[in-house]
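Apart from one protein chain that is not included, each protein chain of the complex appears where it belongs.
Presenting chain A:
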Amino acid sequence: MSDQLTLTPNIDGADDFYAELLAVHEGLSKEDSDALNARLILVLANQIGNRAILTQALAAAALKPEV
């Protein structure tokens, strides 16, 4: 498995995924949405598992990608 974070398009049916992401938040309060997002981050992080990639993902999300 590569130790490099993928930052090129990688999701089949990107529009469908995005709609699903919005749908799961539908009707939730801000607090409940924040909680869901936090759970989602943890679920996805566990799926990735690779510590080096997680570090790169944190930097990418902070818009501070490593040079």
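Here is the rule we go by: a contact is a pair of C-beta atoms (placed from the backbone, for glycine too) under 8 Å apart; a residue touches a chain by one contact, two chains touch by 3 or more; residues count from 1.
The definition used in the following text is that contacts and distances are computed from a predicted model.
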Name of the absent chain as recorded in UniProt (options "4Fe-4S dicluster domain-containing protein", "FAD-dependent oxidoreductase", "Probable sugar-binding periplasmic protein" or "Aromatic ring-hydroxylating dioxygenase subunit alpha"): "FAD-dependent oxidoreductase"
Touch criterion as defined above, residue of A:A19, A:L42 or A:A59 at the omitted chain: A:L42
Residues from chain A at the interface with the omitted partner, ascending: 34-35, 38-39, 41-43, 46
